[in-house]
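What you see is the complex with one protein chain gone and the rest in place.
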Amino acid sequence: MRQVFLDHQSATPLLPAVFEAMRPYFTEAFGNPSSLHHHGLRVRDALKQARQQMAALIRADSEEEIFFTSDGTESANLAIKGVAYANERKGKHLVISATEHPSVMNSVEFLEKQGWTCTRVGVDSEGIIRLDELQAAITPQTVLVAIHHVNHDIGAIQPIREVGRICAEKAVPLYVDCEASAGWLPVDVKEFGAALVSFSPHRFYGPKGVGVLYRNKKARLVSIIHGGVQEGGRRAGTENVPAIVGGGVAAAVAVTELDSRAKHVAELQARLWEGLRSKIRFIKLNGPEPGPKRVPTNINISTEFIEGEGQLLMLDHQGFAVASGSSCVSKSLKISHVLGAIGLDHALAQGNIIMTLGKDNTVEDVDYTVETFARIVTKLRGMSPMWDEFERGVIDSVIAPTGRGKSFSQHAADVSGKPAH
Amino acid sequence: MRQVFLDHQSATPLLPAVFEAMRPYFTEAFGNPSSLHHHGLRVRDALKQARQQMAALIRADSEEEIFFTSDGTESANLAIKGVAYANERKGKHLVISATEHPSVMNSVEFLEKQGWTCTRVGVDSEGIIRLDELQAAITPQTVLVAIHHVNHDIGAIQPIREVGRICAEKAVPLYVDCEASAGWLPVDVKEFGAALVSFSPHRFYGPKGVGVLYRNKKARLVSIIHGGVQEGGRRAGTENVPAIVGGGVAAAVAVTELDSRAKHVAELQARLWEGLRSKIRFIKLNGPEPGPKRVPTNINISTEFIEGEGQLLMLDHQGFAVASGSSCVSKSLKISHVLGAIGLDHALAQGNIIMTLGKDNTVEDVDYTVETFARIVTKLRGMSPMWDEFERGVIDSVIAPTGRGKSFSQHAADVSGKPAH
Amino acid sequence: MSDTYTLYNPTVMEHFMNPRNMGDLKDADGVGEVGAAACGDIMKISLKIKDGKIEDARFKTFGCGSAIASSSMATELIKGRTIDEALKFSNQEVVDALGGLPPVKIHCSVLAEEALKAALEDYVKKHPEAASQVGAVSAVAA
Partner (left out) sequence: MSDTYTLYNPTVMEHFMNPRNMGDLKDADGVGEVGAAACGDIMKISLKIKDGKIEDARFKTFGCGSAIASSSMATELIKGRTIDEALKFSNQEVVDALGGLPPVKIHCSVLAEEALKAALEDYVKKHPEAASQVGAVSAVAA
């Protein structure tokens, strides 16, 4: 069966060159970088090179500002908790946006249990942070502001330079989670005014098992995984050498291919959304229109009157890999908090599908996706009591209201006897 | 040049079968186990199999008791902090041995800063925990006892069954760090009476980048890396699928080869120590004699009147890879705390070398090591003012005292004007 | 491949991809529509009842794969049963017939049971003459 992979947000295949670069570090150069003999020193050199490659991707001055962790989640935990613990005496207040990734949100929640407080700055209906709210949120007790570069769900690009300027004015370090942008959009730690930046090579054709944290030397940071003195004392534990080496090569390739990759996926993104919007009624794009405010890999749509998991399963059955922010696909049975934060109607959040493009997707993939997806929508609407009730005027559309009938939420509340969210 | 790798404690080369098992998970089955489409479900199945393989190695009942982390250090952090935070209301006291790995020691130190208290139970001169002290250390506030199975430096096997019995009597969960034993000695979580057990496949020919934590369902454990709901909510972050798969295969191989590997290295261990002791004067074995109280991979020696880093460097120059617990090799300029805990004389701690055997070492390797090492000792003693002063009766030997001269420590204090430790 | 690695077992997948009894019944004798507040699933079951027996059943479902499969299976199971039998119907029958559901999806089968019972209740409301046969309805539905 024809396979179309449209879930590059969750995984990317390893570049063959990356695999070849990793290969010798499994059996031949298998040393531990902490060892003082040549087996250890050889891989220590390899780590240094990888650090330089990571630094180059985000235009950091020195490889000494690069720390390796196990993934983007751990990097976010280290950035948030490591800065919070290091500055405990200075203050115990944090500022984040309402649409950060769970690795940031839940690190902050953990600190809240330990006595920290946090202000969550709201976003507009496109998912862009409200700068005036941010400005107002920072207090003399604030020790860290954490705003992601690009949102993982809806692809909204945040005005990071402005955020950086506000933080610089207030002299508060800024942590920018670049997991959803690094390798696809230019990241420049100095232009961003970022004290900390995290990303993970598995998002741009590098291996799983390695996360990166950039830290400007001026920012205080303590370790959160304790033990030996690996990574300059900032992260204990035996380094995952092959993954670090592979991640470095993936970063080096990303530096050279960034522009062409971005251009390619931007064209597909525009075509995909144009195709979907023209073929399917009652469909909504979540987040900004394709263009300067949206990462070119991401399309996040809500298709009215049908639920997301069903769409995902039928797509999978036809060979298409996508994701969804519907509550039925999450282990917590909650809709994505990002869809909540942009004020998306509950019914539309349930019909959510996320398609993320990659360098190997083609125009044919996109056209085939539009065509297949339109058929699936028709099939699922045929099974949906909501579609039927919409057609009969019992409930109304949120996307294109007709003025007839009650809302989905009202209807769901009526039939279940409880409010829908 | 002939290469003899005697640092299996720090690294092991990947088994070819493990590499082959990992290979498809880089480019072909590259999915994210959190995804609901077939790319994700395929790797989810693979993780389940790896969990079963890990469970089998330590005779756990169910793969649902296995959690994946990034390495042994993180597993130790999760065990210690995850149990401490989960039981905060019950009590804030921990009990560990004085010779635990830094990942345990430093996790505990971190908790101490947050208000926990900890009792460090002493060991005898062979490094075996004092069970009476352990018994006395446990209080009604104790929420966790952490005692490693085998010490990483001196290879001492702890009487874990007795430790487990004491913990069971006192109804306190026991965490056993099996990083230095798993894959080399039988580990049986039930026989140990362990609520938690950690280990890492990179210690038995598996890949770096994965650590394992077994947790009995009855033991309460909260997550320390926050974010998504991977690993049953116990460890957020994208799983390192290839390493997990490879680690599972390494565990499966270890199950079948454990006895033959152990027998092989035990023979080499006896021969190595016998050779060293007969060829080199003033040399001491740290930890128990080869036999039931010592892991068969480890030889830890102190060679008097010369320093460890120099020995290590000269060995490296001749193609031998070893480790040392001397202060000159550690980034913190401190001798291994394990050598301190067994009350080793400071001069002997400085002359420390650790040789750890693996399945591919041979009798010829061992004999060649003894011969080369003896030559290196002669060369370094020829350069050492201490050797000269010993021969002239200015200072005395600790290993075989002659009754003439002062101690090294006294001498070092005299020449430096400060006490030696 | 899509067939080897699926979120649900093959029976569930088969009922999801090729649902039985999908649609509405013209002149249904009883219709029940229920919803799960948390998850947003909505399920509607229509019944054709003759001589105290369920002659036909149809469903429409807004919800995830297991919700669709559960309603498909529930309507399959219920056809031919007497009202009294149908009133004893439990979600576990759906789970068993589907060969199991993931723990987090069991509520989908509960929804199917609730939709069926709502439809039976509706039938009794519209057909008070049947109330004697189905004395248990109000007790169950309460």
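Think of it as A, B and C in the order they're written, each chain with its own count starting at 1.
The criterion applied here is as follows: contacts are C-beta pairs under 8 Å (C-beta built on N, C-alpha and C of every residue); 3 or more make two chains touch, one makes a residue touch a chain.
This one's a predicted model, so the numbers in the text were calculated from it and none came from an experiment.
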Fill in the blank from the handout: Absent chain's touching partners (shown only) are A, B
Practice task
Based on the whole complex, identify which of B:60, B:251 or B:347 touches the chain you can't see.
Solution key: B:347
Completion exercise
Considering the complete complex, of B:102, B:296, B:310 or B:325, the missing chain is touched by B:310
Fill in the blank from the handout: Among B:136, B:383 or B:400, contact with the omitted chain is made only by B:383
Handout entry: Residues from subunit A at the interface with the omitted partner, ascending
Key = 36, 38, 41-42, 44-45
Fill in the blank from the handout: Where subunit B meets the left-out chain, the residues are 1, 305-310, 313-314, 316-319, 326-329, 331, 333, 346-347, 350, 382-386, 388, 411-413, 415-421
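As a convention for this text, only the chains that are shown with their structure count from here on.
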Practice task
May I ask which two chains are joined by the most contacting C-beta pairs?
Solution key: A-B
Exercise for the section: Find the most central chain, measuring centrality by the gap between its CA centroid and the centroid of all protein CA atoms shown. Expected result: A
Exercise for the section: Could you tell me the distance, in whole angstrom, between the mean C-alpha positions of subunit B and subunit C? Expected result: 58
Problem - Centre-of-Cα separation between subunit B and subunit A, whole angstrom - result: 37
Practice task
Specify, in ascending order, the residues of subunit C that touch 2 or more different other chains.
Solution key: 1-2, 6-7
Problem - Shared interface positions of subunit A, touching two or more other chains - result: 309, 313, 316, 329, 331
